[in-house]
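With one protein chain removed, the remaining protein chains of the complex are shown where they sit.
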Amino acid sequence: MTPSEIIEVLKQHDGAGIVSAVADGLHPHVVVKMDRLPAIAALLQSDWRLRFDLLRCISAIDWPAKNSIELSYDVISTSFGHALAVKVLLDRANPQVESVSVVWPAAEWHEREAFDLMGVTFLHHPDLRRILLPEDWTDHPLRKDYPYPVAYKGLKLNP
Amino acid sequence: MLERLIFVLFALPAVVAGVAILLSTNIVRMAFWLITMLISVAGLYFLMGAYFLGVVQILVYVGGVAVLLVFGVMLTSRQLAPKLRPGPVETLWLATVSAILLLGLVLSILRAHTGMEPLPVPVANSPADIGHSLMGDFLGPFELASVLLLVAMLGAAYLARPKVPVQNPQGSKGGAV
Amino acid sequence: MKEIEFQYQSDLHQEGEIPSDIRTEELTLNMGPQHPSTHGVLRVVLQTDGELVLQATPYVGYLHRCAEKIAEKVTYRQFTPYTDRLDYLAGMNNNLGFALAVEKLGGIEVPARAEYLRVIFAELNRIASHLVATGCYGLDMGAFTPFVYCFREREYVLDLFEAVCGARLTYSYITIGGVREDLPDGWIGRCREFLDYLGPKIAEYNNLLSYNHIFINRTGNVGVCPPDLALAYGLTGSCLRGSGVKWDLRKATPYCRYNEFDFDIPVGRGEKGTVGDCWDRYFVRIQEIGQSVRIIRQALDKLTEGPTQAKVPRAVKLPAGEIYYEVENPRGQLGFYLVSEGGTSPYRLKIRGPSFCNLSVLPVVARNCLLADVTALLGSLDIVMGEVDR
Partner (left out) sequence: MMYVPERPPVEYKGLSLAIVRLATKWGPAGISLLLRFAWGVFFAAIVVLVTFVWAVRRFINPLLPWFIRDVVVVVGLLAFVCIVAIIGIWGERKVSGRIQSRLGPMRTGAWHGWAQSLADGLKFVQKEDLIPRDADQPLFRLAPYVALVPAFCAYLTIPFSLGWVFRESDVGLLFVLAMLAIEVLGVIMAGWASNSKWSLYGAMRAACQLVSYEIPMGLSLLAVVLSVGSLNLIELGRAQEGGWFSWLIFRNPFLFLAFFTYYIASLASCKRSPFDLPEGESELVAGFHTEYSGFRFVMFFFAEYVAMFAVSALATILFLGGWNSPVAGLCSPLWFVLKSAFLVWVQMWFRWTLPRIRIDQVMHACVKYLLPLSLLLFVGSSLWQLYDNRAHPAFEGFAGLLHYVLGGVGLLLLGLFFAGAGYGYYNRNRLVGSMVRKHLPGA
């Protein structure tokens, strides 16, 4: 299926949940409402026409200008070979979104990474801990306004 | 002279190890003291010319029993060690029993020294002699012992079997006998 | 074999059945970060009961080098050497993935010769990487000799790389717009020589390791990862194919003219046990070496004269936009999510390391298995920590 057909299917099922959609270009995606994400993820995974069974990546992008954090879920179907991205926009001050690890268990680690580096809180995540950074790290380094750390445990860092 | 020296060389560790087993509170240390004692006693056997007995003592008790003992001890929890200290009532009981046993032992030794002639023991030192006497004069006790061992083995297997039926994914229910 | 495995799974750990005073002590075993078979600085915390592993929890991050943060500060060209350090056993493939992502976003056309050269080097590096994986897997199983053999063959590949770009591990050879240098004289002959040499060697490995009875007993039916589990946890590459899923990006979404080549996708068939066991994942790699040899031969035949580098300015400037681009690495799909706001450096670069996802299945599969099976499983997942931690 082409991206536009996929988006059609999505709109049929849950037209209200979709904020906008880009069917052409290099990165076809739909932007969905935050609270509709789990339902749409489940639909993508289980609908017989879509079958997005492989979650490739969850990327978090910080947009201080728009005051939002964007999450992009890139999925692909190994049965049909079509791909799509689902995006949600979160509030930058308090980024919270429902976890999709029930639908794609692969999301577990990706979400931990987004939590670690970007500070996005995933609700109902089975094990939301820092993954790459030490557990006592305080900030989220991939934010654009991340202050460069001066010291860690008495160890001075030279910029 | 030399024999006396060697006797002391083996007997002293045996006694020291025996006392150490009693006094030690670390259960693994106890096991290693026990092994020391077993080896020393095997040395005494060698000294007496009972080579076969000495070798079998090492082979079976040290190489087999003691190793399994240590194996089991290492697997059990380390928190078990304090429990091994007996309470006051137990101490009393144990002291009484040991005292009576010790008394009997000392008495019998004293009597043996003063009164009786040493029994004429048939000399069976070489493995062939031992084999002949085991399969000849002492066949009955020998077979009895082997049956006893078999029963013990079956009992151990019975105790060690899983108490719940094993869920076999293939469908067949095995396990509990 | 199978019976035993299931028995110790079921009868040893029935809660409440064994009196608490004679139950054996549960140990927390800290495997790593320095351990011979965690393939780098991975730390796995094991809950064990005797030899039985009840739970395995991986802790990663010991090799985190902030590659994504660095990418926001450097130009596109400057980031290519950083990609070498992701999966340091497959630098060429990493370069290729990044170059392709940038080229697609910038609309840069690459000349035909460069495309074929990219295929040749990507596949050669796949061979090198799989040789390391195979040899190290033998080492994990206690067979030292295959390791040395595999590294001997890998040396030839590295010699070929050295001849063309001077580096043996961190190549930065495939750059934005093509490849950095053309081939030196006589390189093609040497490459063909190597391919002729490698074929019989694979049969040797199979004799020595793959069909060794002990090896099969150690890996068959161990660490079984069924297809649906593999997909759910985002396993890709030879791990996914080992689970019997016929999925390869070189066939599904061909890049770099991979559609012109004739090759097969080997999948795990459960030959020595269950589909998706360690042996399947291992053997898929062995077979993929053969397929890579096939691809390289075809690519060498198709290699035409021409430029190896497109006209790309020194400071690459990309238009505003975004792209998520994946290539098939030896370890799975390496993805680059590239967001550009216009300018010479990315606004955000998210890297999807295949090992990262492959490793995430470990706690699920390494449950109620033996201590030695954790080693077998880790080795068959073939992780590279440089890519997990980035």
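General observations
To keep things simple, chains are lettered A, B and C as they appear, and every chain counts its residues starting from 1.
The criterion applied here is as follows: a residue touches a chain if its C-beta (ideal position, glycine included) is under 8 Å from a C-beta of that chain, and two chains touch if they have at least 3 such contacts.
Model, not experiment: these values are computed from the prediction.
In the complete complex, the hidden chain is touched by one of C:Lys104, C:Arg257 or C:Arg294, namely C:Arg294. Of C:Gln55, C:Asn212 or C:Gln309, it is C:Asn212 that touches the chain left out of the display. The chain that is not drawn here is touched, among residues C:Leu86, C:Leu158, C:Ile202 or C:Ala299, by C:Ile202. Among the residues B:Val15, B:Leu59 or B:Val151, only B:Leu59 touches the chain that is left out of the figure.
Counting over the whole complex, chain B has residues 28-29, 32, 35, 39, 51-52, 55-56, 58-59, 62-64, 66-68, 70-71, 74-75, 125-128 touching the chain that is not drawn. Residues of chain C that touch the chain left out of view are 4-5, 8, 27, 29-30, 35-37, 50-51, 138-145, 148-149, 152, 195-200, 202-203, 206-212, 214-215, 217-218, 264, 266, 283, 286-287, 290-291, 293-294, 297, 370-373, 375.
The rule we apply is simple: only the chains that are shown with their structure count from here on.
One inter-chain figure worth recording: chain A and chain C are separated by 24 Å, centre to centre, where each centre is the mean of the chain's CA atoms. One finds 67 Å separating the Cα centroids of chain A and chain B. Residues 60-61, 64, 66, 68-69, 104-105, 231-234, 236, 245, 247, 252-253, 321-324, 326, 333, 335, 337, 339, 347-348, 350, 352, 356-357, 359-360, 364, 389-390 of chain C touch chain A in their complex. Chain A contributes residues 25-27, 53-57, 59-62, 72, 74, 78, 81, 83, 85, 104-106, 108-110, 113, 117, 130-134, 141-142 to its touches with chain C in the complex.
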